[in-house]
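The complex appears here without one of its protein chains, the remainder shown in place.
Going by the order they are written in, the chains are A, B and C; count residues from 1 in each one.
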Amino acid sequence: MLIVMRRDAGQQQIDEVIRAVESKGCKARSIPGGDRVSIAVLFNKGALEEAWFQDLPGVKQTIAVTRPYKLVSRETRPESTMIDVGGVRIGGGRMVIIAGPCAVESEIQAMTIAEHVKKAGGDLFRGGAFKPRTSPYAFQGLGEEGLKILAKVRETFAMPVVTEVMDLEHADMVEAYADVIQIGTRNMQNFSLLRRAGKAKKPVMLKRGMSATVDEWLMAAEYIMAEGNPDVILCERGVRTFVRHSRNTLDLSAIPVVQRESHLPIIVDPSHAAGFRDQVMPLARAAAAVGAHGMMIEVHHEPEKASSDGAQSLYPKQFEILCRQIRAIEGILGENQA
Amino acid sequence: MLIVMRRDAGQQQIDEVIRAVESKGCKARSIPGGDRVSIAVLFNKGALEEAWFQDLPGVKQTIAVTRPYKLVSRETRPESTMIDVGGVRIGGGRMVIIAGPCAVESEIQAMTIAEHVKKAGGDLFRGGAFKPRTSPYAFQGLGEEGLKILAKVRETFAMPVVTEVMDLEHADMVEAYADVIQIGTRNMQNFSLLRRAGKAKKPVMLKRGMSATVDEWLMAAEYIMAEGNPDVILCERGVRTFVRHSRNTLDLSAIPVVQRESHLPIIVDPSHAAGFRDQVMPLARAAAAVGAHGMMIEVHHEPEKASSDGAQSLYPKQFEILCRQIRAIEGILGENQA
Amino acid sequence: MLIVMRRDAGQQQIDEVIRAVESKGCKARSIPGGDRVSIAVLFNKGALEEAWFQDLPGVKQTIAVTRPYKLVSRETRPESTMIDVGGVRIGGGRMVIIAGPCAVESEIQAMTIAEHVKKAGGDLFRGGAFKPRTSPYAFQGLGEEGLKILAKVRETFAMPVVTEVMDLEHADMVEAYADVIQIGTRNMQNFSLLRRAGKAKKPVMLKRGMSATVDEWLMAAEYIMAEGNPDVILCERGVRTFVRHSRNTLDLSAIPVVQRESHLPIIVDPSHAAGFRDQVMPLARAAAAVGAHGMMIEVHHEPEKASSDGAQSLYPKQFEILCRQIRAIEGILGENQA
Partner (left out) sequence: MLIVMRRDAGQQQIDEVIRAVESKGCKARSIPGGDRVSIAVLFNKGALEEAWFQDLPGVKQTIAVTRPYKLVSRETRPESTMIDVGGVRIGGGRMVIIAGPCAVESEIQAMTIAEHVKKAGGDLFRGGAFKPRTSPYAFQGLGEEGLKILAKVRETFAMPVVTEVMDLEHADMVEAYADVIQIGTRNMQNFSLLRRAGKAKKPVMLKRGMSATVDEWLMAAEYIMAEGNPDVILCERGVRTFVRHSRNTLDLSAIPVVQRESHLPIIVDPSHAAGFRDQVMPLARAAAAVGAHGMMIEVHHEPEKASSDGAQSLYPKQFEILCRQIRAIEGILGENQA
């Protein structure tokens, strides 16, 4: 931490700040600048609260220097994490394509879509059995019945399945059926659920909160890793901004930033970012071009009948074209490394 | 819902949209405009998915007309809800002042602060026993020990207490000790927790999510009310914006908007919005001047030693002055109605 | 500036950064931390570009420490600036109330409203003669005719007038008629216009840009002051956020922040922040309670006929009540200083 003093701060005030720093078990080092003094706080263990120094006389500002996360940091672990999900490797060289409907609505719906996904070259199948819905009156998912359908999809098509856990109550059940446990946007800072996910024996896909900074997101992943689960997949899905032409604003710059800061794999969900079908394909291609480790796409054979998110689901034919485009873009990245 | 057709949409496309509307059990009414046709969807029960119509040929845009919430709406219940908490009325004429430390740290800390709060004229005491923290390594609260200290505060100073519930696991315990159960910002769309709160026998204070619209916030309150709990207090605490000089941006315009849309009482938490002590008093006065039903303020007698949020806690002396200012502003509003 | 090195940075990389700093004419001082080294850059004159060091091997991050503005800073000039506008003092003890229509529409309109404003206790009159409109087809203002009407208002009611300048072309004309020259939100970083305003002999009211940080805003004021005009009044008018229930989100925390950082007076425009009449009175009272040096309110006797911004204009009767409330709140602040 750096403590910046006011220009008019006197030596007595500087000394007082130094004493305050030392009282917290740290070393203080005074740095004279052009027109003001700053004080560096050294050798701190654990997080220092900026609050402790902010209001001392003569202090202008405190600046946190180091990032607070540890286990998720690439400084802690330089090699990229690769996660094996039923033979599919996430975070390895090949982009992973996860696809399926927003919600599992029936066995025939899931199986029909899964067949399309498999044929087009999808690697994993997604589908919600427990749905977080803004309205209590909207379709809330099939629950365990939905999970059983997912299990059938996995057996039939040899595709691992991704599905969301919404609360502690159903965590065991979801863990039993899922190959990857998804934690949704609205639960990114549901710390109790993160801790539970940290005890799971399955990989966890952690979606970015709607207004989370990358630091907060990585700290949420740190909660999971701190409980012993090393297999966390991050998923960028758009953030809330003033923009109204898409449901959220996809923050693709987060991909290279996360890849530099952390060793964890990161994928992109263009469907929830867009909210509208005709934006999904361009954004999915963009996610590939940025160099994400994969993407998750909503596909539905009858989107106009979907119980949720129909407007953003691709038709199977579109998904097929998209898969070809993604693989072709992937090829370009491999050949033309910067 | 209104479906706006493209200028070049032909009669056949218009007819197709009308058929689609009728297939959902609604009536459609075509409205010729200056240079395009719109189609009004009438008599719909439950939420219509805009997605169902958005991609039909010739459709330019769909516009949702009515708000989706019911129980929380002032159209459903024109009289303002007043909630009695151990004799303190929230939503009635008098502004309610809730104050205390961010976290309960020890009995002596809580009792010391409570004495100050009581003396200055605070109505309720606040203090966290379970703390949602961005970092897994930060102080997480005293748990049940903290709740017991809150109970002692209540007995000693005859002040009802407000404290946060973080998960289903501790919901019974928190409900047993608290007079008002707080649901925090990060849990505003933790739908399982909202449902549980809807079954509680205590009033619930629902903080606004960091990037929640008023509609989403009211829908979260609807979750609680739909389970049978009519006593919901809304709490504005700032939203995330590009602004960096305060922790969040306090959205005071939400107060008159919520008061028009809903019958539920709404209070303001200027401490978390500000993040810095010297902004708290001005924002708290502003909350009073706007006409909120109350406010919740962090107070600490030794903020530089606080285990969390020290930088935004008022000193007891400041809180005392603030209480006088709030009461004086309250008086002005009463005398000078618009 | 502080240059934070990666944990694994070697001594050679550290030395290289130090050489780079010295090559820019600054001194470098290495600060060993718990698990990484930082390098403080001392005695820099003028702005250092973070870019110069950001990509050197081993560098993790650069952090700017000091703020770039000078003339506007309270560190440069500790006493608050007070600006005299035709006998009305802005930035002195008394809150200044500026009111009038969005646009001057006719002599009779302006004179009618001015009479109401004067009677209710307004200090200055506002009205646009040149209007920045999102659409080229919307009413663009009366031009010089509007300025002449403003001059007549000033003579008749002995109220100084505030009006907007939109471009260099009309700057002389506006300066000739106005008592305070307003620079609008969309022009906050129109640097040519700022420079011209810096040469004006009249005070300048600088509205905050729709997505400007306080630093950028103060730097825009610095442009004006750097040309020799010391009389700048800042005006907070809301920033753009994801929020949709108001036109903009009024950032009241900016008031105490600016008052601490700068010696310039700061007022609030609740009308443009709100966009809706029923939010204007609460927000105006809030601006008073926060301790702004004044406020600017849109008033219209026939808002339903206004050529622009009718929905946010107060009726004269509402304005009258509001003035009383503001004066009463002002009294409270005076009596109950923190």
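Definition applied: a residue touches a chain if its C-beta (ideal position, glycine included) is under 8 Å from a C-beta of that chain, and two chains touch if they have at least 3 such contacts.
All values reported here derive from a predicted model rather than from experimental measurement.
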Touch with the omitted chain, as defined above, among C:Q13, C:S30 or C:Q189 | C:Q189
Among C:E107, C:E175, C:E216 or C:E330, residue touching the chain not depicted | C:E216
Looking beyond the chains shown, say which of A:S211, A:N229, A:S262 or A:S308 touches the absent one.
-> A:S211
State which residues belonging to subunit A touch the missing partner chain.
-> 211, 213-214, 239, 241-246, 249-257, 260, 273-274, 278-279, 281-283, 285-291, 318, 321-322, 324-325, 328-329, 332-333, 335-338
Determine and list the subunit C residues touching the chain excluded from the picture.
-> 20, 46-47, 49-52, 54-55, 68-69, 132-138, 166-169, 186-187, 189-193, 195, 210-211, 216, 219, 222-223, 226, 240, 276-277, 303-304, 306, 308-312
By the contact definition given up top, give the residues of subunit B that touch the hidden chain.
-> 2, 4, 6-8, 29, 31-36, 38, 40, 42-45, 61, 63, 65-66, 75, 240-242
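Convention: only the chains that are shown with their structure count from here on.
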Chain centres computed over CA atoms; the one at greatest distance from subunit B is chain C
Separation of the C-alpha centres, subunit B versus subunit C, in whole Å, is 30
Go ahead and note the Å separation of the Cα centroids belonging to subunit A and subunit B.
-> 26
Taking each chain's centre as the mean of its CA atoms, how far is subunit A from subunit C in angstrom?
-> 37
Per-residue multi-chain contacts in subunit A, two or more chains = 240
